[in-house]
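Structure incoming, see below.
In this view, the complex is presented without one of its protein chains, the others remaining in place.
Take a look at chain A:
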Amino acid sequence: MRRVVVTGTGIACPLGLGTENVWKRLINGESGINAIQSFDVKDLPAKIAGQIPQGTKAEGKLDISEWVPVKDQKKMDRFIQFAMVAATEAVEDSGWVPETEEDRCATGVMIGSGIGGLETIYEASVQLHEGKARRLSPFFIPSALINLASGHVSIKYGFKGPNHSVVTACATGVHAIGDAARLIMLGDADVMVAGGAESAVNPLGIAGFCASRALSTGYNDTPAKASRPWDKDRDGFVMGEGAGVVVLEEYEHAKKRGAKIYAEIGGYGLSGDAYHITAPAEGHDGAFRAMKAALKNGGVTPDQIQYVNAHGTSTPLGDDLELEAVERFFGEAARGLAMSSTKSATGHLLGAAGAIEAIFSALAVRDNVAPPTLNLDSPSRDSVIDRVAHSAQQRRIDVALSNSFGFGGTNASIIFKRAA
């Protein structure tokens, strides 16, 4: 099987724009979670979110007109706009510019989303309700469709290879990157632009996740304290927005053009719970099997992995079940393992979460740094695993694993290792 490496990364998330800027803030222990200002939250139990800071590109913040021409903005729901930002960053970072038709046809895109154009659908529904069916924008459907993130990126750059998309709720980002890597391994493409994007910080998104009792509601006055994976006082996840995109490339292809290499894909595994629409199975059996499949796929043994980026959403049930599954799977190797949840700083970016966390895992390998779990003041239970409470840790990380699990009982794990 052909080897696949990461040669470009792009992030737009509550910690800001730009991989290096976001990574620095993450390592510094900063939080991107604050009060929702963009709409009225009076009737909503959850009043906080991880929102992309608004400002200029130079400040590491978002002014969408610097990325997407005004006339194209109305053709894209915000999740697509976020995807365009992260994809532009990633493609430019990789330096990959296909000059020939053959190269363009060997370059594909696979960007997914958990929910897609929720706000666009909401607004169109209101128009319809008001009897304005004839006033619906001709861009309503293409603006809301999930695969249009991949479509727009391909149109912008002329990437004519596989154009695909993933929809697996909060596992979307990992599935997109893992499946895209497989397309390269199998020879369907040489380069893939892959990741996830989400924009659900809007009235319908917040109200919907409140209705499924998934969001934190007890920290509205202290937003930075709200996302607290494994802490005994956690009370739900904090919604985040944004996108993460990587450029994946066949190893020889990357070497031949002298590309910068972040890390190599060292394994990928998937599983299903076949248990419940929102709750993880007992002992998080699905997580256990996803990790097992990823290690088997990559020919990696548990003792080789030094860092796990957990799904760790800060929900009462999920966090400890994942911890239990990781302990059980790693066995003796759990001692000395570092595992953190970067959602403590970014919130939960749903379909984009696995993508930004994959990038964080690749950077953990590149820099030998485990990013921290914020707000882990009193763990709800002890563990031999170091959950990197409060502060980042410099430690040797040759191989890292990232977990993502989604509603419906879908699980994915991906491994990054130093390319040698």
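Heads up, the rule we're going with is that contacts are C-beta pairs under 8 Å (C-beta built on N, C-alpha and C of every residue); 3 or more make two chains touch, one makes a residue touch a chain; residues count from 1.
Everything below uses one rule, namely that contacts and distances are computed from a predicted model.
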item: Hidden subunit of the complex - UniProt protein name among "Acyl carrier protein", "Peptide ABC transporter permease", "Polysulphide reductase NrfD" or "Aspartyl/glutamyl-tRNA(Asn/Gln) amidotransferase subunit C"; value: "Acyl carrier protein"
item: Given A:Arg2, A:Arg135 or A:Arg335, the one touching the chain that is not displayed; value: A:Arg135
item: Option touching the unshown chain, where A:Met1, A:Val70 or A:Ala274 are the choices; value: A:Val70
item: Contact set of chain A toward the excluded chain (per top definition); value: 69-72, 74-75, 135, 137-139, 142
